[in-house]
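Below is one structure, written out as C-alpha cells, with a few remarks after it.
The complex appears here minus one protein chain, its other protein chains still in place.
Order of writing sets the labels: A and B. Residues in every chain begin at 1.
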Amino acid sequence: MTDWTWFHRLASPPYVYRTAARLQTWFTALAGLLVGYGLFAGLFVAPPDYQQGDAFRIIYIHAPSAWLSMMCYSTMAIAAGVGLIWRMKIAHAVAAASAPIGASFTFLALLTGSLWGRPMWGTWWVWDARLTSELILLFLYLGYMALRTSFDDRTRADRASAVLAIVGVINLPIIHFSVYWWNSLHQGSTVMKFDKPSMPASMLWPLLACLLGFSFLYAALLCVRLRAEILLRERNASWLAGVVELR
Amino acid sequence: MMGRSFSDVIAMGGYAGFVWTAYGAWLVVIVLNILAARKAHADALKQVRRRLAMRDPANVEVDRS
Partner (left out) sequence: MTPRRKRLMLVVGILLGVSLATLFATRALRENLSYFYDPTQVAQGEAPRGRSIRVGGMVTKGSVKRESGSLEVKFDVTDFRHTVTVSYRGVLPDLFREGQGIIAHGQLASDRVFVADEVLAKHDEKYMPPEVKQSLKKPMNEGATP
C-alpha cells in the first residue's frame, strides 16, 4: 500500500513552517558558496570569448536569471494547480510566495540581456520572439500579483490568481523554443539542450555553479516568503503560540 | 586567462560600462529581494504576535484594570 502520510504532512502548516525554517539555512549557505564561486570564476578566471571578448561575462548573471524566471513560473503554476485541485492552502501559499521572486528575476533577465545586446547585437531592444515572450512573462507575473492584491478574501484571491497562473503556462514553451521556431536575433541554448554544452569547461563550470546557486537562492527566498504567507494565513491557529515564543 | 591584471578586470576589454552595470543591477535586485522577503516575514510575525497578545488572558486582565 502506498504511504500517503508525506502528502498529508506537506499539507500541515506547522510542519511546513518548521521544515522551511530549517531548510532555509542550508539553501542560503549553498547559494552563497555556489554563486560566490560562479561569479568570481566567471568574472576573473574564465577566459574571454573569441568573438565577444569580456562582454560575454554577462552570461553568468543573464542565463541563470532567465532560467529562474521560467523555473519560478513553473513552480508557481504547478503549486497553483495543486492548490486548485486538492484545495491545498499550502500550495497556494507556495504560488503566492514565488511570484515576486520570479518577477524580479524576469526583470533581471530583460535588463542584463539589454546591457548585453547593446554592444554585441547593436541594440538595447528588438521585438524579437525570445525578447517579446520574456516581456510577456513579466506582464504575467505583475498581473498575477496585482490580481492577488485586488481581493480581500484570501481564498478567492488564491483561486482567481491560480487560474491566471495556469493559463500563462502556455508562454513557457514559447519562450524556450522561440529561438528555433522563429527567425530570432537571440541565439539558441548553450546548456539547456540534449546535446553537449557548446562551451569549454573553463567557461562552463562557473555557469553551472551560477545556475545551481541561483536556484538555491530562489529556494531560500521562497522559504522566507512561504513562512510569511503561512503566518498570515494561520494567524488564528493555536500552534503559532509555540513558534512565536521560540523566535 | 588566469592572472589577468587588476586593471584588465576593471576595464573588461572595453565593455566595463555594460558588464559592471549588469552586475551592479544584479546585486541591487538580489539585496532588495532578500530585504523584502525578510521584511514580509518580520511583518507577518509582528501581526501574529499582536493577535496572540490580545488573546492572552494575562493581557486581557491588565486591560480591564
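The rule we apply is simple: contacts are C-beta pairs under 8 Å (C-beta built on N, C-alpha and C of every residue); 3 or more make two chains touch, one makes a residue touch a chain.
Just so you know, these numbers come straight off a predicted model, no measurement behind them.
Engineer: Kindly state which of the options A:L30, A:M88, A:L135 or A:A237 is in contact with the chain not pictured.
Structural biologist: In the full complex, the listed residue that touches the missing chain is A:L135.
Engineer: Can you say which of A:S74, A:T155 or A:S198 touches the chain missing from this structure?
Structural biologist: Counting the whole complex, the residue in contact with the absent chain is A:S198.
Engineer: Identify the residues of subunit A touching the omitted chain, counting contacts across the whole complex.
Structural biologist: These residues of subunit A touch the chain that is not shown: 47-52, 55-56, 59, 119-123, 126-129, 132, 135-136, 139-140, 142-143, 146-147, 150-152, 160, 164, 182-183, 185, 187-190, 198-200, 202-203.
Here is the rule we go by: only the chains that are shown with their structure count from here on.
Engineer: Which subunit A residues qualify as touching subunit B in the complex?
Structural biologist: On the subunit A side, the touching residues are 39, 43-45, 47-48, 53-55, 57-58, 61-62, 65, 100-101, 104, 107-108, 111-112, 115-116, 118-119, 217, 221, 224-225, 227-229, 231-232, 235-236, 240-241, 244, 247.
Engineer: Please give the residue numbers of subunit B that touch subunit A in the complex, ascending.
Structural biologist: Subunit B reaches subunit A through residues 1-2, 4, 9, 12-15, 18-19, 21-23, 25-26, 29-30, 32-34, 36-38, 40-41, 43-45, 47-49, 51-52.
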